[in-house]
Each structure stands twice: as C-alpha cells, then as structure tokens.
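Entry: chain A
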Amino acid sequence: MLLLAIFLAPIAAAVIAVLAHGKDADQGAGDAVHRLGLVLSLVIAAFATPLALGHGGAFDVAWFSVPGTEAVIHLKLGTNGVTAWMVQLIAWLTPFAILGGRGVAGGRMREYVAAIFFCEAMMLGAVLARDLVLFYVCYEAMLIPMLVLLAIFGGPERRQAALWFVLMTMLGSVPLLVAIWVIIAKLGTTDLAMAIEGLRSGAISAGTQNWLFWAFALAFAVKVPLVPLHAWQARTYSEVPGGAAVLLAGAMAKLGVYGFLVFVLPMFPQQSAQHAQLFIVLGVVGAVGGAVVALAQDDAKRMLAYSSLSHLGLVVTGIFTFQQAALDGAVIQMVAHGLSAAALFLLVGAVEERTRSPYLDDHGGFASKAPLFTILFVISALAAAGLPGTANFAGEFLLLLGAWQSAPWIAAVAGLSVILGAAYLLTLVQKWCYGTAPEGRAEITDLTTREALSVVPLLAASIWLGFQPGVISAYGGKSAGQMAEPARAAAAALKAGPTPAAVETAAPATAEK
Partner candidate 1 sequence: MDSTLLWLIPALPLFGAILNGSLSLAGSKDGYGPPRGIVATFAVLMPAISFALSIAAAARLGGFGGEAAPALRQDLFTWFAGDGLNLSFGLSIDRLSSLMLLFVTGIGTLIHLYSVGYMGEDRGFARFMSYMNLFMTAMIILVMGSSLPVTFLGWEGVGLCSYLLIGFWHKTPEYADAARKAFIYNRVGDLGFLLGAFALFQITGSLDYAAISEWFRTADASALASSHGLITAACILIFLGCAGKSAQIPLQAWLPDAMAGPTPVSALIHAATMVTAGVYLVARLSDAFVCSPEAMAVVFVIGCATAVWGAVAGLVQNDVKKALAYSTVSQLGFMFMAAGCGAFDVALFHVFTHAFFKAALFLSAGAVIHGLHHEQDMRRMGGLRKNLPIAYLAMFYGWWAITGLPFAAGFFSKDLILEHAFAGHVHLGFNIAPLVGAIALVTAGLTAVYMTRVITLVFWSPSRVDPEVKAHIHGTPITMAIPLLVLGVGSLIAGFVWVGLPMGWMGVPENGMAFLANWLSPVVGPAQEVLAKASGVEHGDHNAMAWTVAGLGTLIAAFGSFLGWWIWRKGPKTVPAAGTSTAPTGFGGGWTFGFDTAASWLVVKPIMIVAYGLYWVVELAILGVAGWLVSAGSRALGDGYALALQRSRLRTSLALAMLGLAAAIAALLFAVK
Partner candidate 2 sequence: MATETILMTPAAVQVLAAMLFGIGLTTAVIRRNIFVVLMGVELMLNAVNLSFIGFSRTLAGDASLLGQLAPLFTIAIAAAEACVGLAMVILLVRGKDTIDADAFSAMKE
C-alpha cells in the first residue's frame, strides 16, 4: 500500500495544484501554491524514506487483459535496493525543483508545480513498476510534463530542443513497445519476474532474444544518454529552466541507467555478456569524449550537459563490467550525480534568472560580490569533480575499482575523465568567481535565503553520503549485484571458452583422421 500511496500522491498533489487557483490569480496565490507544493513534496519524500531501509512491500492488482493472448496486465509495484534509492532521489529532488522554480515560474506557478508533480509521479511509477506495460506507460508519460515545462518556461531555442528531445526519446522507445508486444505474444505475461523466468526457460529463440535485447537497450541508451544517441541532451539541458533541470538531469537521466540494471541485465544476461565490450567502450567514449567536449563550451548549461554525459558514461561502463564494486559504485553515483547536478543547475539557474545569460564569458568576479554563491558553487563543482569526501568520489572510486578488476585499461582510460572533469569545472568556477565582472555587466547580487536553502541540503547530503556511502551500497549495491548475477555468470562462462563437451566432440573427429 505504501508503494501505491507514493505513486499516487504526487498525482493528487498535481491535481490540487491545478485546482488551487484560477487562471488570472495574483502573485500571492502563486506564492501560496508554491508553498503548498513544497510542503506536499516534502511529505511525499518523508513517506518515501522508509523504502531505503528495506520496507515497502509490494502492490499488485490486475488492470486489463490483452485480447487475443492470455496476458493480463497488472498494476504491479515492487521495490528493491536500486528502486528504493531511485525513489529517494526522485522524491527528495522534487522539493528542490519546486523551491528552485520560484524565480522562473513567476505568475504561472500552478502550471509549474503541477508539471513537476506529474513528472515526479510518472518517474516514481517507472521505478516502482514491476509490470512491463506499466513501466512503459510511465516511462513515456514522464516526457509530457517535461515538455510542458520546456514549452512554458524554457529558453529561446526551446522548440528545437523539444523536437530533439521528443523525437529521439520516442524513436528509441518504439522498438521497446514492439519488444513488449513480442513478449506478451510469446510468453503470455507482462510481469517482470515472470518474463525473466520465461526468457531464461528458452521459450523465445536466441535470435529473437537478441532483437529484444537491442530494443530494450536502445530505449535506455537514448535516455542515459549513451554516445552516439546523445544529440538531444545538450540542446535540451541548455533550454530547460533550473528547477526542471533538477528533475531532468538529476533524476530522469538515471532512469536509463535504472533500465539497464533492472530490465536489461536480468532479462538478457547472455546478450548482455556478449555485448558487454561494446557498452563498455561506448561508456568510456562518452566519459572521456563528453569531458573533452565540455572543455570547448562557452555556455554553462551545455557544459553541465556534457558533464552529465561524462559521468553517466562511466556508470554504464561500470555496470557492464558486472563487478560488484562497480555495481555498488553505479548505484552510489546515480544518487551522487543527481545531487551534484541538481545543485549546479540550481546555481546556474540563479545566475540566469539575474542576468538572462548562462555564458561563461559574460560573468566574473562573483567571489567579491557574492561570497555565499561562490562558496556553494565551488563546493558543488568540486563535488561534481569527485573530490573525496563527497558521494561522487565514493561512486567514482568504486566504479573505477570495478573497471580495473574487469580490465585495467578501462580504468586507466575512463580515469582520464576525472582529470578532464577538474579542468572544465575549474574553468567554469574561475571564469565566474575569480577576476572582476566584465565591462558593462551589472554587479551580481548574492543568493537569497530561498536559493541558498535550495542548494545547501543537497550539498550536505552529498558530503554525508560521501562518508557513509555504505548506506546506499549495502542495500542498493546488493540488489544491483543480485540482478547482475546471471550476466556475470554468463560473462565468466564466455571467458572460460567453449565447454569441454565441445572439445571432446572435436577431438574424436580429429583422431579419426
């Protein structure tokens, strides 16, 4: 029941927000909706917290049956370590998304709050879903509120960004829909656990399984994103407003990683093991390439987009090494990157609200005029760069350790992203915080209490988790390890080479000659 409540509560909150006041309400009503939304989101987050401690149970109710097959689609919700921490991330980032949106939403607060809540609901549904169709519905539906936010509150090029975002994500998801149909037809079920069983039992031929694997992998690869399907990311991240970016970069991107962990690896261990090298390479290319391209950016939000590409590329690499350390690191990094990316986007958003410009060269000298901003900005940037003591370091350390355990070259090359990360993040910090403001620019004002409050808890959480990553890895890493176990075994079998039976049949053949 708790799971159902967590799933439905944000929808209810969205409805409340929409009904809260009429179309032409004044500023006061907007403030009231804002505060209401904040309180509701904190309540939801508080209720979601027990999941991380292992509570939650399951929820299962039949929804509708598919005509022509024996499959019945359920509204099935369940939790495990990875789901629980994704729920934490989503639920706890939402209040910050709302808090950070005050400046940008202006008069259209109810649309903003409603969209954020609906997005939260769909993301929660996607991670809690244990039924393929329910997952698909939520996975696609979460694009809608993001589009709304982009359309109403986005930057000047939002149309193009929206087009890229929707087209690429949906094109990636269409094969997934087809794959789900095939599973319904062949296995007669949409339940995740039963599908895993059915796939393992061999009811579907190996060739078809291969296609299914690629369909699933494609959909998630677009979301992470993995090179070369990342074209939508930079454009979209640079147009969304700060608060929405918190959810987009902080939570939504992780859903791709989540999909790999919870769907691809358990359902297709053989294919995952066979194609692991490819995904490792793609991840490394994203990690290093993303960091390199970030160096060439003059727009802070684009730089953060490529930074995301870089960090999550490393996470995917780690997952496909199937090492326990890397899986621990992956789950930790999912949360850690969510926190640091959210903080950075909120701070950049604060600058954008004041000056309408996210460009590196347009600002400077924050350290003298805005010391609070500077200190938070430096901490956030260093967290993103993986300074020890932050959760990002714990995640990166474990990911690189796992990568090394799989093959040292992976760690060595992927580790370059660590060096490059420091380079571009410090360039950003330097351009904005050091020196003096450029000619003609007005002096920047320091963060307001609200803005500071929207960032400080994120950084505090990052530091706390940096020293206690076990909180995440004990439960989340363990679950990830369990889900990756078949793939790991398959990879070990592949490495061991052909079975002795095959060798024996070959030997008599040669002996006969």
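Simple rule for what comes next: a contact is a pair of C-beta atoms (placed from the backbone, for glycine too) under 8 Å apart; a residue touches a chain by one contact, two chains touch by 3 or more; residues count from 1.
Here is how the candidates were picked: all candidates are chains of the complex that A comes from, given by their letters.
Remember, predicted model here, so these are calculated numbers, not experimental data.
By the touch rule above, chain A in this complex touches candidate 1 out of 1 or 2. Touching candidate 1 in their complex are the following residues of chain A: 160, 163-164, 167, 231, 234, 289, 292-297, 323-329, 365, 367-368, 371-372, 375, 378, 382, 387-389, 393-394, 397-398, 400-402, 404-405, 408, 411-412, 415-416, 418-420, 422-423, 426-427, 430, 433-436, 467-470, 473-474, 477-478, 481.
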